[in-house]
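A single protein chain has been omitted from the complex, and every remaining protein chain is retained in its original position.
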Amino acid sequence: MTYLITLLVYGAVDVIACLGLSQQFGVAGVTNFGFIIFQAAGAYVAAILALPSDAANGGFQHYIGGWNLPFPLPWIGAAVAGAVLALPFTFLVGRRLRGDFAAVGLLVTAVLLNLLVMNYVPLFNGDAGLAIVPAPLQSQVMTTTSTAYQWEFTAGVIILAGAVYWLVRRITESPYGRTLRAMRDNDKVADSLGKNLLSLRTGMLVLGGAIAGLSGGVLVSFISVWSPAAWTYAETIVLFAAVIIGGRGNHLGAVLGAIIVPVGFEESTRLITNANPSLPPNLLPSLQWVAIGLLIGLFLWLRPQGIVPERRRVIALPVGSGERGPVERPVAAGAPGNEIILAAADLSRDFGGVHAVSGVSLAVRRGTVTGLIGPNGAGKSTLLSLLAGTERASAGQVFYQGADVTGRPAFRRARLGLVRTFQLASEFRRLTVMENLLSAAPGNRGETLRGAFAGRRYWRDDEAAAVAKAAGILERFGLEELANSYAGDLSGGQRRLVEIMRALMTGPAMLLLDEPMAGVHPELARRIGNLLVELARDGMTVLMVEHELAIMDEFCDPVIVMAEGSVLAEGTMAQLRERSEVVEAYLVG
Amino acid sequence: MSAEHPAEPVERGPDAARPAEPVEQPTRPAEPVERPTARGPDAARPAVLGEPIRAESVTAGYGGDPVIRGISVRADRGQVVSIVGPNGSGKSTLLKSMVGVVRVSGGRVLLGDRAITNLAPEEVARAGVGYVPQVDDVFGPLTVRENLEMGGYLLARRDVAARVEHVFSVFPRLGTMARRPAGKLSGGERKMLAMGRVLMLEPAVFLLDEPTANLAPAIARSLLGEHVRRLAERGAAVLIVEQRAKAVLAISDRTYVLGGGELRMEGTPAELSGNPEFVDSFLGGGRDRALPSSET
Partner (left out) sequence: MTVFLASVGFGLITAAVLAVAAVGFTLQFAVTDVLNLAFAAVMTAGAFTAYWINQLGVSIWLALVVAMAACAVLSVVLNLVVYSPFQRRGSSPITIVIVSLGMALIIEFGIQAIVGGVNVSYAMSQGHTFHLGGLILTTVQLVIIAISVVVMAAAHIMLRYSKLGKAMRATAANRSLARNCGIRTDRVITATWALTGALCGLAGTVFAIDIGSFGPTSTDLFVVLILAAVFLGGPGHAYGAMLGALLIGVATEVSAAYIQPDYKYVIAFAALLAMLAVRPSGLFGARA
């Protein structure tokens, strides 16, 4: 009976930990190889909050504090400890560092902290760890060894695991969760859509840390000892194995993985050991690790999506969506006219000695569809990146709506309504077309961690409005039937459309489009063109790079010609065609 | 067409005879000033014999819809054959499909009478095709000399140094910066190095992808007029993709115009220059052609 209780409690603790990791790694794509240290920290803090001061038990073990706090404060403290410990590591997960390098940093951190704790007696009692940690409510109940108490504890822990599941699900299925998945699929594009990667990843480190800390706290109060030797970095790999095998991005998969891997392996080892007591003591645990390594490799090769794959979120289109205003009027702060919305002054960008853009000055008037053409290598895409903020200028300034935005990163410019698209495919592959669009809707109350906590009732109106808007755009582009397909499964042309639609979802004041019609069927290209002209009439501004000059002829006025990193001429296509330097640029280069 | 060329060695040196069928070359400078220094082991090797390279109805792409469809081009020895067309017309993809970088899904690529369709890029290089990509065309951290040595990777060890000296004699500027990392070169120097790298093997066929992109017009002209033309004069077949249509026409024996992934026109420079559709194919104008299915 005690054995069953132990199994259930360990299982619940592993489930909690795996849910935290599933949220970090599976949903948000933050690979935290140091996960175990957050669990260890939570366990230690729970222990010292529950223990009386170290003098009280004869001073045979050393630890900080010893506050003897009543349940549930130690568990709450454990979660807080995990969360706080995450803060110093947030610098690893910003925009600059490659994901695998950050993972290595966290791995090394885990190894080192474990080493430090094992050796520092005054604070952590060294590798002896802590013992006789009081169980919850120990003072209230007569004995903590009674079967009734043990069962109540077990039930409590299972309920807690259920609560954690409910919590991570609530977050994942919110607009905030969608943003996390978008970041996981393509962080650069999420950045350009105005998502703050640093804050999102910090949120995930903190939340995952809190959940890990809680699981540690629960465990330590059940087994009543805290031993640093039990928290080696290899334990993190077990949890990763559980999430990968169960199915990353699906919390049910994480639960299943927790039951199969840590629990299942413990179980099978025990059964085999009991059956063959003569086996060498180290053999089975060793083989267990070997098996985990094999499982990781085999699953990543044969079934990378796991046993329970991430499920597709089907969102029903609102009935009669066609009657709503299909595309919302953009934020037109001023009437179309001669007002300059975007200007570049002497803008330059060098790539190791090559002047991709040199001394470009230009002005784009509000309400125009301005074209940007030029031979290959003229610097068009680089210029677009400089204007959008995805590349930093080597020199010069960018002015948007009268303000100098040169120093602002892409996501800040995007929030001001200056939104770009990319030349290469940049859809969020494992989001549906509808979700791709929704991920770009601004101002959704559910898009913050707090909003996600607050629950569906808090953000459902915003979500419904966004869905209606997205449905309108989908209808405009004639892609309603693809709304619930994964964007990664679409054809090249359809993906370009997803990108343009997504950019429109932000209700931009100005769109920067990089070859939006490349690979799009001519008929569709024409429809996009007409739509852009229509949007411009309503006050939106478009600056687009395009190589098919017939498109420029039909939709763009004015057209700016670039060659060799500089602006060569500006005018209507008809005018430009008369100018010899433009003809020269195209024919001579 | 067939592969049995008589082994007519093409003399190397300042007085090398021009191959047959001379072409009008208004922008070409006077005779190149290169002095061959590569004697000794190098001189003993047979002179270059360009084999014709052909693409026959090649369809290729990056998975999904093909980028180029049913394109046939050929370059014979001693010829500069250019491929022009607007951005996105599939010029680079065509070259990449011929050297095994992009997968060919239909048609075939022939070097002489040997099919090299979908061979790995290194095997295409070993078959005697020198390819200069448009971007990432040098080894940034390696020095200029090391870049050239990599170009001559297939040469016998004892021939490499002489060949490097030969390339330095063709591009004297490179010789002055032999120990500089390629990543620190200017755009023009970098392109010279990229060209010098393929010169190392003296391949029978050169495929050049926009060698003048990002170069100042004067440097571009000299690169095309002196160096590219010269490759053909030595008997190699040169297939060159260019954005600078006029400049490349001046050195071409034959030109193909691509548009929208298909072959639109072909002919000699003289034929094309006189054709108004040729200019239109670059600067639009004919919108009905560009957006065919929309106006009915």
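Going in written order, the chains are labelled A and B, and every chain counts its residues from 1.
Everything that follows uses one rule, which is that a contact is a pair of C-beta atoms (placed from the backbone, for glycine too) under 8 Å apart; a residue touches a chain by one contact, two chains touch by 3 or more.
As the structure is a prediction and not an experimental result, all values here were calculated from the model.
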item	value
Contact partner of the left-out chain, one of A:L4, A:L87, A:L116 or A:A403	A:L116
Contact residue for the chain not shown (choose from B:L142, B:I219 or B:V279)	B:L142
Full-complex contact with the absent chain, from A:W151, A:W289 or A:Y486	A:W289
Option from A:F35, A:F240, A:Y400 or A:F428 whose C-beta touches the chain left out	A:F240
Residues of chain A in contact with the chain not shown	31, 33, 91-92, 96-105, 107-109, 111-112, 115-116, 118-119, 232, 234, 237, 240-241, 244, 280-283, 285-290, 292-297, 300-301, 304
Where the unshown chain meets chain B, residue by residue	99, 101, 120-122, 125-126, 131, 133, 136-142, 146, 149-151, 153-154, 157, 183, 197, 201
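Following the convention adopted for this analysis, only the chains that are shown with their structure count from here on.
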item	value
Chain A-facing residues of chain B, complex	64-65, 86-88, 134, 140, 183-187, 190, 210, 212-214, 216-217, 220, 242-247, 279, 282-287, 289-294
Chain A to chain B touching residues, read off their complex	352-355, 375-377, 491-493, 515, 518-519, 521-523, 525-526, 547-554, 564, 573, 577, 582-584, 586-589
